[in-house]
Each structure stands twice: as structure tokens, then as C-alpha cells.
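With one protein chain withheld, the remaining protein chains of the complex are depicted in position.
Letters A and B mark the chains in the order given here, with residues in each chain numbered from 1 onward.
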Amino acid sequence: MARIEFIDVAHTYANGTPAADSDWALQPMTMTWDDGGAYALLGPSGCGKSTLLNIISGLVKPTRGRILFDGRDVTHAPPELRNIAQVFQFPVIYDSLSVRGNLEFPLRNRGWKTAEARRRAEQIAQLLELTADLDRPARGLGADMKQKISLGRGLVRTDVAAVLFDEPLTVIDPHLKWLLRRKLKQIHQELKLSLIYVTHDQTEAMTFADRVVVMSHGRVVQEATPEELFERPAHRFVGYFIGSPGMNFIPAQWREGSAWVGDVPITTQSRADPDAADIAVGVRPERLEARTAAGPNSVPARVLAVRDLGTHAMCTLDVDGARVRARLPDVADAAALTHLFIPPERSALYAVEWRLP
Amino acid sequence: MSTSRTVNQKAWFMVLPVLVSVAFSAIIPLMTVVNYSVQDILGPDQRVFVGMEWFRTVMRDSELHAALYRQLLFSIAVLVVEIPLGVLVAMAMPRAGWRASLALVLIAMPLLIPWNVVGTIWQIYAREDIGLLGHVLGILGVSYNYAQNSFDAWLTVLVMDVWHWTPLVVLLAYAGLQSIPDVYYQAARIDGASRWAVFRHVQLPRLRGVLLIALLLRFMDSFMIYTEPFVLTGGGPGTATTFLSQYLTQKAVGQFDLGPAAAFSLVYFLIILLCCFVLYNLVRADDHDGAGGQR
Partner (left out) sequence: MTFWLKGIGFRRGKEILLHPLDLELRPGVPNVLLGAAGAGKTTLLRLMAGLEVPSEGRILSGASDLTGVPVRRRSVAMVYQQFINYPSMTVFENIASPLRVAGQGEARIRERVREIAEVLRLTPLLARMPSELSGGQQQRTALARALAREADLLLLDEPLANLDYKLREELREELGQVFARQRTTVVYATTEPMEALQLGGVATVLDAGRLLQTGEVAQVFSRPSSLAAARAFSDPPINVLPAVWRGASRLLHLATGTTLPGPHALASRLGDQELSIQVGIRPQQLGLAPKGAGGFALEGIVELAEISGSDTYVHVRHGEHLLVAQVPGVHRLPLESRCTLHADAAGLFGFAADGQPLFAPDR
């Protein structure tokens, strides 16, 4: 276990000094990963999450900045000296060895005695429910088993500070994914290792992590617990990326000390005054409520489309010229709808990018 | 289902020209050989059907046994040297950039030379009077004469074949190595694997398929080798480097013993077919393993 610190770390794949922000694959960041925490790096393709992971593991040396493991500077240390383990997107196993051989491999390389290596491998195999298959050749097994073996190779080492996962469930069958997710959670609870998990799938990130780091275009946009990311996104990107579908941003104007959507004043959680006149009211589709008459915090809305999703209805509406989505319990609710109620405690004001506190 | 039948008939038309040319160049000559192998030809119009007589004679021919033995020894020596050497060279070659292209071109050159020219090159190269190799060896005091010393002749033929054909193994192994995804090397680094462990557990297992193909090709070709040793040593000194195909040619063309030669040609053909069948199945089994695992 180790406390990992990033001090002004940045990386670019281009030659020379980057001129613009967009040239950085990872923009300058300073962050601490707590000992024993479970973190997820969440973002779309190209956001820099894999670069960040590879910098932690040592497979990539950052263009700038320092990395400390428990206060020890490891910026120039190669992966084998960093006490990390990594599970990749494609299951990596040694074809020529059995499951047992695979698990013992890292220990043998480090000079462990046969008996001790065997014992440790069996211990980890039990944790991963691989005991029955220990002596089978690793070659013919399914992708989920292979990923477990990859994980096992990381866990057998007693000096491992952190286990890093790079979209490990990509090639796993959907019904096996949840079994592996559960296993990862169990391992986290039992072994208390630092776990850092990279993914583009919000379900995986939110299930797995205590804290989620949301990234976009090489930048860390918000780092918080899953609830906070859902209820109080700090940035428009977080509001958009988390939640299915993402948050609505209804354009509004700031005048006379209040936010206005059309002719309706809207009260939200935000207390600060914005600098500019153009702002937006951010509210999740799940929080909007159908109304049949005007009222406080209720904006007139015109139904454009209703989709019956079996257990609820997804409604697309026009609110003062903007497209808004609302999740309603039933298709019938959409028929009589004339207004949408925006709950004050579940909404906030957003400037160009950031949420107004 | 009438529509599907139409499609199939069109396909036959496409294949017809190929069938005709294969028939002329391969099937008819093969049938001729079978014909000769079961007949005794005393003269242009005098043929006697002798059944399996030639086959029995051929199996008892001690000279043939000697040539077969020499051939097997040669093929095994070739495989033992060329396969590991090819893999080592492939591993040493650069992976990307202009250096990789240059290396590939240089390595591939020996493969482009006509086979009799290969024989001629080495014939001259190894001579003590006008050949660079022979002359240098002479200066160094090494007694070397491939025309008179059996062992030297063997060695020269072997080195010549290695020079000529190892590049094929190199190219196959190189392609195999390029297909190993980077993650395997990354994972091995993290697992603390030494260079040898990476070779043994990452590279070699993934080269299995490619190496089997290399094995198949090199065995087939070396077992049938004719031109290069013939040009280099003429089969000599004596019969030291007379391999199987040369022996057969001597028998058939030189001595006009068509019957026995034809008989053994068929046996020769069947031996190669059998070995290829075995090796091919090994390659297929490997394919299935790999595919099943990757799912």
C-alpha cells in the first residue's frame, strides 16, 4: 500500500514544448491518491486517462512533474521497481504455463523459494475462486478467467502498493462482468490495497470506486464520490457525462438578482451571483416533474416526443427554445403536461463551464 | 434451391483452365511415373508388367539406403541450425523505422538469387586459389578442400544452405514477433521477468505457429534439395554429398533405370507427403488452441 502523489505532472506526446492546451495529452495536475483507496478514472476516449494510468505505473515517463510513492520520488523508476501491478484491457497470460505457473511467475522472478511461492499462489487462487483450476493450462480458458489470472499475478506480490486496471472488463461477456465487479469489490475490502481503475463506462466507475476522477481533454474536471458527481456536478462535462441521459442545461438570463427562464424566475441551490448574463439551469431528467398548471419554479414546456421505455417514459420537450429531457413515471403523464417543475434543491446554475456555488 | 446450383456451375468454368494446366504439368507426368514404376521397359515397344518388382528391388538397394541416410542427416542438420539461428536474427532486427526496412531488404537478398547461381557463388567462394573464403582459410592455416575432403564438402553444402535459406526463417519469425501485442511485454516487465523469461514465456509460445510453418517449409525443401549441392560438388567427393534426388536422377537419366527410379520417386513422394501431413496437423491444432484461448 502506498500514498501516491502527483506534483505538477503533465505529459505530451508531441516533440518540443506544447504551445496550446490541446497539445497536452495530460494537462498539468497535482493530486494525491490515498493509501488503500479505490479510485476510478472516468472519461471518453482520448481524455488522457490511460496516459495518467501509464504514468502511475511507470510505462510512460511524464514530460514534466514528480511522482512520489509514500514520499519516495519514483519519477524515474521503471515499473518493476515501483511496486505496482497492472491488469490490461486484453487478458495477458503466459501460454506456456499452467494457472499455478502464471500465479507463481512474478514471485519466481523475484527469487522466492518454491514452497513459499506455492503457498502464496494458492492463497490468492482461493481469494479469486481459481483453486479448482490451478493445474489447468492457462491457454484454453475464457477471457474472464484469464483476467482473474492477470489480477492474481498482481496480487501475489506482497510488496504491491497499488493495482492499476486499464478497462479490464472490455472483452468480458456482459453476464460475467458483474461477477468480476463483485470480486474486485471483495478484494478491495479484504486486502485493502489501493486500486485505480480506468474506464469509459460510468456504471463500472461508480460501482467500483469510492472516489471518481472525471477527465476530459487531458484535464481532471472533478474528483468526488459517486453521489456528489451525480447530485452536484461541478462542471458541465460531469453533468453531461454522468447519468443516463445526462443533465439538462436550460439556457437562462440573470437579471434583477435572479435567474430567469423565459418569464419564470427559477430558484436553485446556487447562491453566488454570476459574472455574465448568460447562464444555464442545470437539472437532471430524473428530477424534473410534470405539471399541468403554472407555479413557482415551473416552466412552460411543449412535448416533442415521448418514448415508452417499458418501466418509465423518456420525454423530449421544448422549453423556451431549448431541448430538454425528462424522465416521467408513465407515458400518460406526458399527455397532460403543460409545465415542468424544477426542484430548487436539485438544480443549480452553471456559467460557461463551471457550476455556481 | 435452383439458384444456388447455377452459382456452383459458374464456378467450375472458372476453375477449368487451371485444371487443364495442372493436368498437363503435374498429373499426367505423375501418372507416367506410376506407369514406369510397375513396368520393365526393355525397348521402345517392349514393355513387361512386373507389378511390385521394382519396389522390392529399390527397397533392397544399399546405395539408395546410403543416399537416404545422407539426406535425412542433412535435413536434420539444416533444421537444427536454421530454425534457432533464424529466430535469433529476427529478434536482433530493428522493429520499426528505416532501419527495419533496410534490415529486411538485406536479409532477403540471398532468397532472390537463382539456385544454380547460389551453387556457383559458393563453388568459387570456397576455392583456395580464387575464392575469398578458401584463400583466407588457407592463410589462417586451416586445411580446407571441399573438392577432396568429404567432411569439408558436407560442411560447405550445409553453410551454403544456411546462407541461402535462413533468411526465410528470419522473415517468418520476424512477422511472428511483430504480431505480439505490446501489452505482453509491458505485463512481463511489471512481473519482473528477465530477458530469458520473456523469450521463454512470451515470445516462444506465440511463435509456435510460425515456427511450425518454417519447419514444414524447410524440411520439405531440404529433403528435395538438388540444384545447389549438384552445382557445388557434383555429389562428390565420391558420393559424399550425393543426396536423394541426385541419386534418383542418376539412376533414371544416367543409367536409364527408369523402373526402379520411378518406383522410388513414388516412395519419396509419399514420405514427404506423410511428413507434411503430420506437421500440417500440428499447425492446425496450434491454430485451434490459440483461437479458443483468445475468445
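The rule we apply is simple: contacts are C-beta pairs under 8 Å (C-beta built on N, C-alpha and C of every residue); 3 or more make two chains touch, one makes a residue touch a chain.
None of the values given here were measured: they were computed from a predicted structure.
Only one of A:Y39, A:Y197 or A:F241 touches the absent chain when the whole complex is considered: A:F241.
Among A:T12, A:Q86, A:N102 or A:Q202, only A:Q202 touches the chain left out of the display. Screening A:G111, A:P174, A:G257 or A:G321 for touch with the missing chain picks out A:P174.
The omitted chain makes contact with subunit A at the following residues, 44-46, 173-174, 178, 181-182, 185-186, 189, 200-203, 206-207, 226-227, 230-231, 240-246, 284-286, 307-312, 314, 327.
Going forward, only the chains that are shown with their structure count from here on.
With centres taken as mean Cα positions, subunit B sits 56 Å from subunit A.
Touching subunit A in their complex are the following residues of subunit B: 181, 183-184, 186-187, 189-194, 197, 200-202, 204-206, 289, 292-293, 295. Within the complex formed with subunit B, the subunit A residues making contact are 57, 59, 78-80, 84-86, 88-90, 92, 94-97, 105-106, 109-110, 139-143, 146, 150, 153-154.
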